[in-house]
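Only one protein chain is missing; all other protein chains are in place.
Our next item is chain A:
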């Protein structure tokens, strides 16, 4: 490995290079005093460089060997995946295509046109993550990052009531249980377990996401992070699209790290799950998409297509991508991208109690 790849400051790197230290091996057996003299820096600084070298070196040494630090065999991953928890969406059909619900440890992006129910789904998940373990839930807490100001506490209360009602129905046979549940479960408890951040600019949004790591380490029972929506601030105030892409990808990698890291550090308790809810959805595709269509040969249609916002490089950022859309008179969710799930769609409904299954024989009142 080259010295130029070391995570040290630019001037230190230059000094190392000019003193002839170009490879890591040249630094591997050298004392800090020696290095300090060669580079003409303080002993502490030299020691610091050597520390960095050691850390990097250990990794690269192992890379040569068969077992790599931090890596997992595919078999172990399979075993772990079986323990992987899912957060139900309260809609059976939707859970089915998602393999049991929104998966922990993964970043899921959900998009759809305005009014399709993105915020509703976000709220529903923030409530459902709190279903106690006895009732097949995770008993966790939720972080809700609101960039659009569309989070309404009254609605969260309604959804929480609906959720408790359903739990009571499930357990109607065990009467005494119902009593204790009723005592324990109050919509207010649910509300108290949702940590809400209102980000008013993209700077704040980045700050919240940077801060999450610390916040989550203080609140280990957080199991879901909902960002509603990642797009809003990034669609305005940006002239420099390259900067936007850099910031977004930085954000995505932090979120992915957050999703993964905690299940390793704090066994099974703290694996915060990220649901990236991409809100703003498609360009009403004019210019940008026309070029795209030419490439994908869909220009023959001469029509516009819907696609999720923030562009192509962003579309790589999330592990799963779910698109909500209207299919005839029903709301459907479609798995647009997932490494493990089939691309298929399922209907869902938004009711006064929250996200639910579509009742097929429901009375359809149509407007003339």
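The definition used in the following text is that a residue touches a chain if its C-beta (ideal position, glycine included) is under 8 Å from a C-beta of that chain, and two chains touch if they have at least 3 such contacts; residues count from 1.
Just so we're on the same page, contacts and distances are computed from a predicted model.
Q: For the chain that's not shown, choose its UniProt protein name out of "RecA family profile 1 domain-containing protein", "Nucleoporin Nup43", "BUB1 mitotic checkpoint serine/threonine kinase B" or "Dolichol phosphate-mannose biosynthesis regulatory protein".
A: Its record in UniProt gives the absent chain the protein name "RecA family profile 1 domain-containing protein".
Q: Taking the entire complex into account, which one of A:88, A:103 or A:119 touches the absent chain?
A: Checking each option in A:88, A:103 or A:119, the one touching the absent chain turns out to be A:119.
Q: Of A:47, A:168 or A:247, which residue touches the hidden chain?
A: Answer from the full complex: A:247 touches the omitted chain.
Q: Check the options A:199, A:225 or A:317 and report the residue that touches the missing chain.
A: A:199
Q: Just the residue numbers, please: which parts of chain A touch the chain that's not shown?
A: Residues in contact with the chain left out: 7-12, 48, 52, 113-115, 119-120, 126, 144, 148-158, 188, 190-201, 203-204, 206-208, 210-211, 213-215, 229, 231-233, 235-239, 243, 246-247, 250, 279-288, 296, 298, 301, 303-307, 323, 325-326, 328-330, 334, 336, 343, 350-352, 364-368.
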